[in-house]
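One protein chain omitted, others in place.
And now, chain A:
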């Protein structure tokens, strides 16, 4: 086949050449109850309340400090180069497991009969309607490129460089000191928040 075919492939791919997954936000940049409502019937309320709890959990200071502790421990391993080191993969696995364990134990504290298998069944049933920031944020936790970017942002912040917010969704804590005054230290930034 001709090299034209390959050019076609390239141009089809040009729109996404930063290696970062586009995040499709359908809502604004605040956590609002109505953004996350999945439906009005009463059997939805259990599901919605779990979602509400997850939102609360990740906005709380104790989650932030857990995450900050992790970033603080590992940010020096990361370098702003395109190629990734093998150790990033282990660090990311550790991060996913930290967040999962944290969410699971917090949910069990708040909802005594919480069952992850049951909740995951509900998620499956609703996969077509899962929209909103909370799901994007949860997916970001397990997305490698977003994870790498979070570490690099943290590192740049630590080392006093300007932070480039143009790369898509970043879930990023601001400096730890700020988290003491009651404001949420959690900041969600990215161009896709503003839509096309």
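We take it that contacts are C-beta pairs under 8 Å (C-beta built on N, C-alpha and C of every residue); 3 or more make two chains touch, one makes a residue touch a chain; residues count from 1.
The rule we apply is simple: contacts and distances are computed from a predicted model.
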| item | value |
| --- | --- |
| Chain not present in the shown complex, as UniProt names it (candidates "DNA primase", "GPI ethanolamine phosphate transferase 3, catalytic subunit", "Adenylyltransferase and sulfurtransferase MOCS3" or "ADP-ribosylation factor-like protein 2") | "ADP-ribosylation factor-like protein 2" |
| On chain A, residues whose C-beta touches the chain left out of the figure | 1, 3, 5-17, 19-21, 54, 82-86, 88-90, 96-97, 99-101, 103-104, 116, 119-120, 123-124, 127, 135, 138-139, 141-142, 144-145 |
